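All protein chains but one are shown at their positions in the complex.
Going by the order they are written in, the chains are A, B, C, D and E; count residues from 1 in each one.
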Amino acid sequence: MSRTVFLGELLVRLSATGKQLLATTPALDVHVGGAEANVAVGMAMLGAETAMVSVVPGNAFGQRARAHLAAAGVDARGVIEAPGRMGLYVLTPGAGVRASDILYDRADSSFARLGPGAFDWRALLQGASRLHLSGITPALGPGSAALALEAAAAAEAAGVAISFDGNYRARLWEAWESDPKSILTQLVAKADILFGNHQDIGLLLGQPVPGDGAARRRAAAELAFAAFPKLRLMASTARHVLDADRHGISARIDTRDGGHQTEEVLVSGIVDRIGAGDAFAAGVLAALDRGLGEAEAVEWGLALTALKHSLPGDASLFGVADIEAFRAGARDVRR
Amino acid sequence: MSRTVFLGELLVRLSATGKQLLATTPALDVHVGGAEANVAVGMAMLGAETAMVSVVPGNAFGQRARAHLAAAGVDARGVIEAPGRMGLYVLTPGAGVRASDILYDRADSSFARLGPGAFDWRALLQGASRLHLSGITPALGPGSAALALEAAAAAEAAGVAISFDGNYRARLWEAWESDPKSILTQLVAKADILFGNHQDIGLLLGQPVPGDGAARRRAAAELAFAAFPKLRLMASTARHVLDADRHGISARIDTRDGGHQTEEVLVSGIVDRIGAGDAFAAGVLAALDRGLGEAEAVEWGLALTALKHSLPGDASLFGVADIEAFRAGARDVRR
Amino acid sequence: MSRTVFLGELLVRLSATGKQLLATTPALDVHVGGAEANVAVGMAMLGAETAMVSVVPGNAFGQRARAHLAAAGVDARGVIEAPGRMGLYVLTPGAGVRASDILYDRADSSFARLGPGAFDWRALLQGASRLHLSGITPALGPGSAALALEAAAAAEAAGVAISFDGNYRARLWEAWESDPKSILTQLVAKADILFGNHQDIGLLLGQPVPGDGAARRRAAAELAFAAFPKLRLMASTARHVLDADRHGISARIDTRDGGHQTEEVLVSGIVDRIGAGDAFAAGVLAALDRGLGEAEAVEWGLALTALKHSLPGDASLFGVADIEAFRAGARDVRR
Amino acid sequence: MSRTVFLGELLVRLSATGKQLLATTPALDVHVGGAEANVAVGMAMLGAETAMVSVVPGNAFGQRARAHLAAAGVDARGVIEAPGRMGLYVLTPGAGVRASDILYDRADSSFARLGPGAFDWRALLQGASRLHLSGITPALGPGSAALALEAAAAAEAAGVAISFDGNYRARLWEAWESDPKSILTQLVAKADILFGNHQDIGLLLGQPVPGDGAARRRAAAELAFAAFPKLRLMASTARHVLDADRHGISARIDTRDGGHQTEEVLVSGIVDRIGAGDAFAAGVLAALDRGLGEAEAVEWGLALTALKHSLPGDASLFGVADIEAFRAGARDVRR
Amino acid sequence: MSRTVFLGELLVRLSATGKQLLATTPALDVHVGGAEANVAVGMAMLGAETAMVSVVPGNAFGQRARAHLAAAGVDARGVIEAPGRMGLYVLTPGAGVRASDILYDRADSSFARLGPGAFDWRALLQGASRLHLSGITPALGPGSAALALEAAAAAEAAGVAISFDGNYRARLWEAWESDPKSILTQLVAKADILFGNHQDIGLLLGQPVPGDGAARRRAAAELAFAAFPKLRLMASTARHVLDADRHGISARIDTRDGGHQTEEVLVSGIVDRIGAGDAFAAGVLAALDRGLGEAEAVEWGLALTALKHSLPGDASLFGVADIEAFRAGARDVRR
Partner (left out) sequence: MSRTVFLGELLVRLSATGKQLLATTPALDVHVGGAEANVAVGMAMLGAETAMVSVVPGNAFGQRARAHLAAAGVDARGVIEAPGRMGLYVLTPGAGVRASDILYDRADSSFARLGPGAFDWRALLQGASRLHLSGITPALGPGSAALALEAAAAAEAAGVAISFDGNYRARLWEAWESDPKSILTQLVAKADILFGNHQDIGLLLGQPVPGDGAARRRAAAELAFAAFPKLRLMASTARHVLDADRHGISARIDTRDGGHQTEEVLVSGIVDRIGAGDAFAAGVLAALDRGLGEAEAVEWGLALTALKHSLPGDASLFGVADIEAFRAGARDVRR
């Protein structure tokens, strides 16, 4: 069976309850997140073999993060403890015409303090078929950037494929003396799968991708394939936001041979929009690991991202039967 | 005043909370359900005289079921105690593109263990003008099927009219060596009111009802009237499911003279879709008991089923004023 | 800085929870309301200087009402204690096709018992640039009507401008031997800003305003300007209620020079519709106090009323950044 | 079977949640109470036949009060609707060294507005073996006092025995031009069972009962038997309040022949102390109705009052098995 | 490191909330239990290596049970899926003088349906140093009894030590044609560690153990050592139940050389008493696995069982630091 190893920060998310604002909510819901961990959990719930590499403080928050992974079936033995605090973020879920709001409080976390040399990559990558990284880790600071590059190099050396999720976060990059274009280019250059859209490609190539709609999405892929010889698949979603409760989403996968784009599905009655992109990646990777083709994989990704919006928390907890029910059009009570 | 007697199983429903999945919800909401009981409660809240006949275990679940009926004004003296467990079902309410899901755990209940001979029908039907049955009771097993037939025969003998709700549940019938077509035909043959649609008629007659839309609904009714000489009224809803939160519903009543079909109403913001069919039956029967014609009765049924979607729990708790407000178009705050 | 003084009753609102009916909800949410106080809170959260004048009983409900104001930054020193009970109202929030419902229980409150002479208006209006009143206070009974007139006269004498919100409540006026047209006319005659629509003007002038849509809104304003020489600005919203969760709203401001009407915005996923009109007034007045013109003020009012629907409780708690985000079209997660 | 009829006001109780104060609690729990109704519910749950006579407003609060009675098996057909509001009271449950606090808001209720002539006592008392009254009804005002006397006279005329619970509430009597001693004396003179202690007797006789402990309790009973020839049984509890969570309680029944006093039981871990006296009366009356002697009845009363402290809400919902388990010393898990 | 393998049924527990009764609670808390699984979780949280062998249905309840184990760090790969329902039990937590109450609904579960031959014991016991069983499994029916004996025989054959927890449940044994004495004797005969008290020994030996207090506990141990040559350690707690919230507990370990008995600790403010015995076993076994002597192990067991009472749910989730804090006397805030 395929085995995907993930490197990334684990975060504790606190969410305001009952549609209230952070300034007045009497309580905060607690969830565990982190972009890469969300993909790991989403894949594990679909039966994929996954393993997390990360760092948490030796307190109850760290314990919670590991239990969250283990409960989903992710191998959490690579999550070590180190000094520092737990990275937090506070979500005020939106409603109707009010947008959701996130307050980050992740500075100086155990993970962000870490640099290269912390992990025995040879051991951690043993038996792995893929290493999954995202653009968040290198954005956390120079040590984290070096750590991401170290991991990618180790994977390349070990013959382990790399999937990379753009996840560009301007605020993180701007918080230090960074060169995101250079670092991200080094990482994408090692990837065979890229989760990213025309904006990510525009950033990497230093100029916006011209055009519109499906054509621009194809153009971005072709530019990426030209710039990054190892890249063989690029996947993305496009989102039309009507209000906080209703989004239209279409998914697309491009290979060097051509692209597969889904219909736009109306995702209404949104419960929790966080982690929807991570669920998309989980759906696509899990499908590919099952040997399904791109045409199927893009539908799995669409299904999982759509379903994720109906579930509180950062990660998809859906199983294969849920994907099948969604694709079969089940919307009324399943008895 | 008219008095309707109901025979059917009482169930305890456990529902996942906070849009969470059953595998992770920290708590389960508790409600009392059961198709026939839901109709009884819905009618009683509209001022109709109703009485329930059923069996529960002599424990707190059984006590709860009786209190649920009594609180709504249903005469619950016909609910006796007998060995066995309480039938349960676990609902995971859907959200947006995620369908609701039901896990049944009703096998070996006090009710399902029961067979004919358990009740003194002569006494229980005294003063009754109608006996209401549904297709769920005979589906529970040979004893329950015989019980349903016994009740129907007793009603016929006592000159008590019978209304019957199809409620076809394939999984229940398939769990034992059953002949649903034969048993249901015997029951429908005794009914003067049938809640059922073209699929129920197709099942009873052994072949699908051809056509589409309103025409097919009328065709089904005419086939039913032809096959069942005692039948004088057939009622149904048709449902277009957009997603878990938005359904379009239209109601229809057919008599031998013709049919009344409502506009399709968009039921959005769905809170709890369970028991909507039972609320429709309650609305229709309560209207008929007030001497209203079919054209009014179908609107009462539509109003009560539409309103039911806004209320947690299995049964409609609405009063006549709520039906009137709905029909008058009240959607903004009523002060 | 401008300072607005408010006179009006403070109410405690109890709301059924979990989409349940008042007859079955296990708990009632507690909020503090009152039309004028809602405007005060909404303005204070936008940085305006505000002060409340009111009366509460000397118990925990009264204490709660004052804390609610103070937490929002409203000067609550003008809220005195007097015998009587706290006015209550009980909200059963609607859902989908079920309308919200309000049960008032405000008779014999400390505020309603009060008459003129209770306040030292000279002191309370010192430093004020505006007095805000609404049509609810004079509707509570002869003493309250006299109190409202006394306040308006004191403001006029002190050179303090008056804004008036129609808030016509037929049931309150009908509960005593009242002459609403006469009393309201006296109050509006002293106002330079009126929150009201064609129905309010129709009531004041004794005949309906003819026409439809924007034309009727302008016609109403022109009739008002003709009838009330001091009036310089009239503002209103128009609401299309699709169901309890979705309303279309457009806002309009008229001056003697002409009018500004916004697009209709679809307010979906409604969480709490109460106080939306008060939020509109707060948005308009806060914008005007910042020196913005009518074209901007009407957009502020629209933004604040739209956002209010997403927030539990009677008052808008949004800040300037929220208005800006809404106007910039932010609907997806703000990170 | 014995049948007890109850006259008294039904109240809605709102309780602060989570050990918070009324000024800050985000929600209020809703329960139905009323001293006489609590006794009715407590008895009905023990299998006794009971019927309530009362008045509620025609709104959801009134509907709730009736459903509360019906769910417990109390015959609620004697609860009529009339204009007025629902009487409310707001409980702030204590904790540890902080005492519980009650804020009454029951003035001008439907019940308090009522006077004699409202009920057809002949019909309501048909088949009854006992009428239960308490000292709260006559304290509500001259109309209510006349109503209580009317009911007592009707019972006497019909040969229906009367039980009377002192429930002396000084604040209610002081709110109007009342003569509690005279009115209560008339009522107690008609009773064969009195729930009251040495303080009640002291009030009725116009001088304190001298002494201490069991001796004073016996002395009070003997004074009562001397003053009221119809009286045959007097019952009371004595309570040592350690803090809000721990009370010591002993119960006593006196007849003309002598008294039975229980050990003092330590009631710790108190959940809800309201209605404990009503539960005592329910336990005693239910035991007497089963033909048990005073020595048993006082233990039933003690058991039910002790158990009541463990249950949220105003009324005991315990069954005979719970009394038996308590008396058998069950304190650990019953499997 | 030592590795303990557990065989036993996983149960879902539903608990009434807010101190309410099962007949009225609006919701049920969900936890995963099962005596042997509770020991596994308790040990794993103390850092021990543990693995569960069990059977669950292939539905969300089964998924939940596995996630519960995995989150605590128990190896759950031995938990297979098979037809049948999930065993449930419903807890009504007690309060004060009201005892907790359990309603079992575990008949016909996937686990209870299972018989010998279902597991590959050679593989499952590989690397194990201990097999933990309890008296519940053999009580479930003849198939389960045979399964327990099969497991014990396989362990004996593989040189894996056995610990056995008496957990005598009369109701389970009485539900079928059983011979508990014979079956339990066979199992205890294979154990080197027995969790049981004088009552268990009395049952096994067919006559009560005479005496009282510590003497009787020693006597029971000596009788057990005499009767069961393989047995080397017996451990038990003794419990004085003051009320549902306060228990006095003392622990004891006996070996053939002598015994260690702790002081009685007053466990007050009990939150959840379920699983306290399992926590005791977990504490003792984890201490022994760390190489601590009996004098230390009995204190670990006492600490873990005492702490368990403070935690909702069936299993101890405490770590070594919590045991140390308890033993150091920490009762006030740890900062």
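The definition used in the following text is that a residue touches a chain if its C-beta (ideal position, glycine included) is under 8 Å from a C-beta of that chain, and two chains touch if they have at least 3 such contacts.
Bear in mind that the values here come from a model prediction, so they are computed numbers and not experimental data.
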* Structure fact -> The chain left out of view makes contact with A, C, D, E
* Asked: Among D:Gly18, D:Pro142 or D:Gly329, which one is in touch with the chain left out?
  -> D:Gly18
* Residue among D:Arg3, D:Arg169, D:His260 or D:Arg290 that touches the chain left out of view -> D:Arg169
* Structure fact -> Residue positions on subunit A contacting the omitted chain are 14, 17, 21-30, 59-61, 63-64, 67, 85-86, 88, 90, 92, 103, 105, 107-108
* To do: Using the touch rule from the top, list residues of subunit C that touch the missing partner.
  => 67-68, 70-73
* **Contact set of subunit D toward the excluded chain (per top definition)** => 18-21, 23-24, 94-102, 104, 169, 171, 239, 241-247, 273-274
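The rule is simple: only the chains that are shown with their structure count from here on.
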* Required minimum of steps from subunit A to subunit D, each step between chains that touch -> 2
* To do: List every chain that touches both subunit A and subunit C.
  => B
* To do: Tell me, please, which of B-D, B-C or A-E gives a repeat of the A-C interface, judged by over half of the contact pairs matching in residue number.
  => B-C
* Return the chain pair with more inter-chain C-beta contacts, choosing between B-E and B-C. => B-C
* Please work out the Cα centroid separation of subunit D and subunit E, and write it as a whole number of Å. => 45
* List, in ascending order, every residue of subunit B touching at least 2 other chains. => 21, 23-24, 67
* Asked: Among all the chains shown, which pairs meet the touch rule set out at the top?
  -> A-B, A-C, A-E, B-C, B-D, B-E, C-D, D-E
